[in-house]
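Inspection log for the structure reproduced underneath, given as structure tokens.
The other protein chains are all here in position, but one chain of the complex has been omitted.
Let's look at subunit A:
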Amino acid sequence: MSILFSGRASGARANKIGAVRRFLMFFVHHFRQAIASLGELWRTPMASFLTILVLGLSLTLPATLHLLVKNAQQIGGGFAKAAEINLFIRDNTTEQQIKSLVTILSADSQVASVTHISKAQAMAEFQEASGFGAALNYLTDNPLPDVLVVLPTNTDPAAARALMQQLSNERIVEFAKLDLEWLTRLEAVVRLLQQAVIAIGLLLISAVLFIVSNTIRLSIISKREEIEVMKLVGATDAFIQRPFLYTGFWYGILGGVLAFLVSEGLLWWLRGAISDITSLYQSDFQIQPMNLIEFSAVIILAVLLGVVGSYLAVRKHIRAIEPSGP
């Protein structure tokens, strides 16, 4: 007896599979549909290639800008010593008073280090550096003040400026100096770049969502007849949606890898030019590539874009397709 007739002794009945097996098969089907969707990309090479290209290149721009911002921040960080505060001590201050202030500042959590440059040390350095060594010997009095060089714990310009204000109020301090203008400008440029990354990123993300959604919509339309048949034989919307969502997933993975490769390529291409600039400033600055966390973030963002773009299309269009009848 054919198995199509077996188990019908008590009359025809729908033959269902058990809950446990259904649960296990759920994952098996997901795996199969994921692999089948990869094959679907291969069957429509041009549309798939263009979608992956658009997704990859759209993510390349914000990814590369992010890397540039990150490296610019590093340049700023590398010049942390520029946040040194010079405290010029009043002329009639005693050695004891200066030592007391050094002790107080050394105990302050906002201060990383304090160095006392005495009047004599300052004169010696000046004689050596200025080239007026012999001429300075004719001075009857040392005109240079004692200086305390304070390195703040937090080298952020705003924090350093606040600390300078606080220290300039010390009784024995004539005035305080912090040369941070150029660092402030660099920070402003970096902030501007960060905002540009966010704005450009948001615009490109919208474009990517639209493009992925449109590609999947066209794919759904081309499979309308197939979807109708599947619905007629009992497929749920979720079952029909799944391959399209996996297609979006693969678009994301491949687009993300493309974005990584192109942005690393751009960085490699810029490396020579950046090295030329930094060597002019005697800096041994090394450009930092994408790290594992950033790479993972690019891939996750790309996959999210692929899946969300697909979902926007399938939610609307698969639900709208209804069988036209036997």
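In the analysis below, a contact is a pair of C-beta atoms (placed from the backbone, for glycine too) under 8 Å apart; a residue touches a chain by one contact, two chains touch by 3 or more; residues count from 1.
Keep in mind that, in the parts below, contacts and distances are computed from a predicted model.
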Would you mind picking the UniProt name of the chain not drawn here, from "Pyrroloquinoline quinone biosynthesis peptide chaperone PqqD", "Cell division ATP-binding protein FtsE", "3-isopropylmalate dehydratase small subunit" or "ABC transporter permease"?
"Cell division ATP-binding protein FtsE"
In the full complex, which of A:Ala135, A:Leu232, A:Leu261 or A:Ile277 touches the chain missing from this view?
A:Leu232
Looking at the full complex, which residue from A:Ser109, A:Thr140, A:Asn169 or A:Ser324 touches the chain that isn't shown here?
A:Ser324
Residue among A:Val28, A:Leu202 or A:Ile277 touching the omitted chain:
A:Val28
Missing-chain contacts mapped onto subunit A
2-5, 7-8, 10-17, 21-22, 25-26, 28-29, 225-226, 228-236, 239, 322-326
